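For this depiction, one protein chain was excluded, whereas all remaining protein chains were kept in their positions.
A, B and C label the chains in the order they appear, each numbered from 1.
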Amino acid sequence: MKLNKPLNVSIAGLEFNSPLILASGILGVSPPTMHILADYGMGGITTKSIGPVKRKGYPNPSIIGLGNDTFLNAVGLANPGIERFSHEITEIKKKEGLVVIVSVFGDNSNDFARTASLAEKAGADAIEINISCPHAEVSSIGVDPKITFEYVRAVKKAIHCPLFVKLTPNVTDIVKIGMSAEKAGADALVAINTVSGLAIDINTHRPILAHGIGGLSGRAIKPIGVRHVFNLSKAVSIPIIGCGGIFNYEDVLEYFLAGASAVQLGSCLYYGYDIITQIRDNLIRYLETRKLDSISQLTGLAHHYKEIGFDD
Amino acid sequence: MKLNKPLNVSIAGLEFNSPLILASGILGVSPPTMHILADYGMGGITTKSIGPVKRKGYPNPSIIGLGNDTFLNAVGLANPGIERFSHEITEIKKKEGLVVIVSVFGDNSNDFARTASLAEKAGADAIEINISCPHAEVSSIGVDPKITFEYVRAVKKAIHCPLFVKLTPNVTDIVKIGMSAEKAGADALVAINTVSGLAIDINTHRPILAHGIGGLSGRAIKPIGVRHVFNLSKAVSIPIIGCGGIFNYEDVLEYFLAGASAVQLGSCLYYGYDIITQIRDNLIRYLETRKLDSISQLTGLAHHYKEIGFDD
Amino acid sequence: MTKNEQSITDKPFTTEIKSVVQETPLMKTYYVSFVVQGKIPSVIPGQFILVWIPGIDEIPMAISHVLDNGDIGFTVKDVGEATHALHKMKIGDLIGIRGPYGNGYQLKDGFSIIIGGGIGIASIRLLVQKALQKNPNHLLVIVGAQTAKELLYLEELQEILKPSQMLVCTDDGSHGNEGFVTMILEKNLLHIKEKAGANRITVYACGPEIMLTNLLKVCNTHKLELEASLERFMRCGFGLCGLCVVDPLGIKICQNGPVLNSAVLNELDDFGKFHRDVTGEKYRIDSNHG
Partner (left out) sequence: MTKNEQSITDKPFTTEIKSVVQETPLMKTYYVSFVVQGKIPSVIPGQFILVWIPGIDEIPMAISHVLDNGDIGFTVKDVGEATHALHKMKIGDLIGIRGPYGNGYQLKDGFSIIIGGGIGIASIRLLVQKALQKNPNHLLVIVGAQTAKELLYLEELQEILKPSQMLVCTDDGSHGNEGFVTMILEKNLLHIKEKAGANRITVYACGPEIMLTNLLKVCNTHKLELEASLERFMRCGFGLCGLCVVDPLGIKICQNGPVLNSAVLNELDDFGKFHRDVTGEKYRIDSNHG
């Protein structure tokens, strides 16, 4: 693991041997698959968002591609429920060195808290709360600083491990929400969840996704994610985990320079597991070429540029 | 012009011989160029956003491409000021059958009103107000329903021609802003302006645009624009002009099905003037194949789909 | 199969049903044009598409026919809501298509035994055509179904295959041999091995998972290579949702499958035992999971 040294990052006291973390909702149900992802270079994995009870989500089409490495989904938080999912968490946790983050949600703050607590008991190293899925009810939490505060506080009280709060980009001012989460006790922020979007079929005149509106992920949203991380990192002092449209090591670096301390990978898994190793190896090469000891030295560097303008 | 018949649309009493309108800030300074755009198939043109006084905007790089037909810009509302631009408006207006929309902005509602009034005197058929540029001060107007109301009202009082209000997608709830604009007297809404985004250079560690944060346009934002038009059209009864990422006739149809009554084209002009004619001709072909008399019959059809779901 | 660039074919495009053929009482074949952005995607036998029935569902279907004009066909068994809705659709109705997805069968040199059970025959139809072109002398096709009526493409297969190239069986003996395809295979193995001589024998199969697990046992016993096409619940079709993953190898049926070979199948704890439902929950196939 010596090779990985420059890529070690520490977030809220958790040690990741790679800054690459699996994003929630991507492949995140099968324990052996999570272990394989670690072998390919993920330092952590986030499970599918798990709720208090089993939930079927939305019918198909629920995930489609739009071309240009961009995707639209409305899975609708389909999940087996925390009760039945607990033993999968315990299984996932068996991989040494892999940080296991369980994403949770619920109908109210009690649900969130109870689910989080059960997830922790099953072995979660950290809890991520999903208050940001654009096509489900939880979206109404993450757009309001007060409600965000309330939910974060409730979950924080119920658990002992670090709490990550995943933010939605579909807001006027993400900084307000992020600050609110920080004040309520969040140990890190994850930005961003998917961007609300719609695709309509011109022959049947219907939205293509069964649910209608869905969440955009992939390449199209990278500049949006980088912008949000940049703005958040000016305002909060807890670490930020960048997410959205990462497909190569340059994308990872952009997020770090904007202020991220780690990143989550989602849609790029379209290209299979190898892409993780590629990104990891290219990051190491970048750091070596520039004689940098640690990727963490890059966090936030883009804030130090000199503003320029015309003398009007 | 018989060929164009099925593409005629009427918005706020203005007759467009094509639903394709030039978006603000694209090529919108040279009168002869505006006339050429009409010859290629534009039914209307929107000028660059014009303010009360000359303004240099931001230095270069101010417009870059990100690949995949996606662009990032922070021009910063550079413009000659309404005084000096007035004779260009008068020149543009000389083209018969071309609807001339002048986009205006200002530092306060009086500025907006005065600039709009001067633009109307110079010959504008309609005024579009830009309260939505994500990288300039005006962005603070379009994110707040009350301020939006105030500005729209002020401009509406100052002019006699129709007033279009251009909305920003960078808000939690575009519908509130749109309804507020409608209440204040807007005759149509334009959705969307650019999506706030950031690109960072990994070697210099700086944002690439001189201004830092910029506005995303082009293909990446189409599903975002379609989503906003869809939601707006459920809530307002004034017409909506769709904008964002249109590159072909299918894109135009998506906006119409979502609820648009016309569309604006911006970034696709990257491909030259011919793309306008292509889109127009393909729209005519689509309507002919389906034996539709008018493209207006498509407006909002995507709202009538049957919602489906699992019986949980 | 890992791609280098995202294909626009991941967005369903709607197209009219061009023709419908009633194949058996429960199975119909639908033909649609398959021109995506001006190009005809190339299809490997065993690949599938996701078929969107607007307002209902989107479901995986093996591509069973590829016509010269770029049209494709798929054969649907009426088993539930979506397939029933499809069965009610007529020529001119719009359905959405995306794909092709998956790896498909890798037709190898040597002697090929191609086996289809029930609607699984749809998945092997193109493979039979390909094998016939490649090495007609080293080919045996075995098809089976519950009853004679549900034997898919029977006449067509009898037309293109010589009697010696084809074995038919039904569970109730209403046509061909009585019994399962695995039994027929074992019965004829000695004879096949003689025919194959020094050539490697590969078995290609699609059918109910219970048929495939039994087949794997037979193949293991007799040291035959097996390529079997599996079914799992799918959402994305391109490796993101994880619903179709089979443990413990992290294999995504949509991307690394649906066709898996013996080496992989022998390692799969899930094979013949576990599926994941629409929520991602794992359940035993033989349980009463709903």
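Here, a residue touches a chain if its C-beta (ideal position, glycine included) is under 8 Å from a C-beta of that chain, and two chains touch if they have at least 3 such contacts.
Note that the coordinates shown come from a computational prediction; the quantities given were computed from them, not determined experimentally.
Contact with the omitted chain, checked across B:I11, B:I26 or B:A158, is made by B:I26.
Residue B:I208 is the one among B:A12, B:I147 or B:I208 that touches the chain not shown. Contact with the undisplayed chain is limited, among B:A199, B:I213, B:I246 or B:I279, to B:A199.
Seen from chain B, the chain kept out of the figure touches residues 25-33, 36-37, 48, 54-57, 59-71, 73, 75, 78-81, 84-85, 88, 199, 201, 203-204, 206, 208, 210, 266-267, 269-274.
Rule of thumb we're sticking to: only the chains that are shown with their structure count from here on.
Listed by label, the chains touching chain B and chain C alike are A. Distance between Cα centroids is largest for the pairing of chain C with B. When every chain is represented by the mean of its C-alpha atoms, the one lying closest to the mean of all protein C-alpha atoms is A. As a whole-number value, the distance joining the C-alpha centres of chain B and chain C reads 50 Å. The centroid of the Cα atoms in chain A and the matching centroid in chain C are 36 Å apart. For chain B, the set of residues touching two or more other chains reads 305, 308, 310. Residues of chain C in contact with two or more other chains: 55-56, 278.
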